[in-house]
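A single protein chain has been removed from this complex, and every other one stays in its place.
Right after this comes chain A.
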């Protein structure tokens, strides 16, 4: 029963993950406020009669539209809208300036298709042209780049404990597909590494602000364990960077992690970064002291100063709490499930 509930919780987390994707195309049609009726300039009606009788306007959101037909969009020929299904058209915010309307003849005349595909081949020969043509493609949008970003590299000071943490990502690739590496870990200063994981992911742009990421995660500490990873990473409205992933371990445990952070520029160089992280588990994982459900939350804030864009030391504080059964397990072991840590670190990238 508990397991079923946890899976439901995870599923809803999954829906949360998906939400930003949907949000892209629908970023709030609510809250349209009509202009006053006395706005200037009456619209020009289309010259051709339009039969709206068969149109399905049921899904049209006419909020905020100016029903203007700009002169250049006047239909060149009578337009029969009777067969059109407008049900999927988002009319939000548009004038009835439908660029899709067949008002323009986009077909070039026959002579435009005469002669060689590449005129330069007729002058210089295709053998001479082909390498430069290939290079032209490379030089106009096909470049690949990479970067390494150490987002957090910090000392964490709590009562009687001095730990450290790292959190770095590197990627290489083109606009759509990238290889992505991530590593995170922490330990006690002077002590051993307590957590250490690396992820190798293939990242594919699926929306303007989101990448789908899939691959593998290997935990080196606390014990070797491998996972399959499926996640999304990107920017949600209001400029929060979100990284959310599901992990399926080689022992069948399903866990999830959602991280979100926001850069609030105070000046061009001084940046306040609130950051939150949630961890979830579909099942109890006794050997890691994890109980099913929402297992852990971290909420922190870091204030960094960018001496250059690439190099920024910071100070911060973070509240960390184990939750639910996980908290109970911690308490049973004599540990405090909550705590506040002070942070000092550097953020740097290349």
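What we mean here is this: a residue touches a chain if its C-beta (ideal position, glycine included) is under 8 Å from a C-beta of that chain, and two chains touch if they have at least 3 such contacts; residues count from 1.
Just so we're on the same page, contacts and distances are computed from a predicted model.
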Out of "Dihydroxyacetone kinase subunit DhaK", "Putative ABC transporter permease protein", "Hydrogenase" or "Copper resistance system multicopper oxidase", which one is the UniProt protein name for the chain not included here? "Copper resistance system multicopper oxidase"
Using the touch definition up top, pick the residue from A:189, A:216, A:266 or A:340 that touches the left-out chain. A:266
Taking the full complex into account, what residues of chain A touch the chain not shown? 24-37, 39-45, 50, 52, 57, 60-64, 66-70, 72, 88-100, 104-120, 122-124, 128-129, 131-137, 139-143, 145-147, 175-176, 205-209, 235-239, 264-268, 309-310, 349
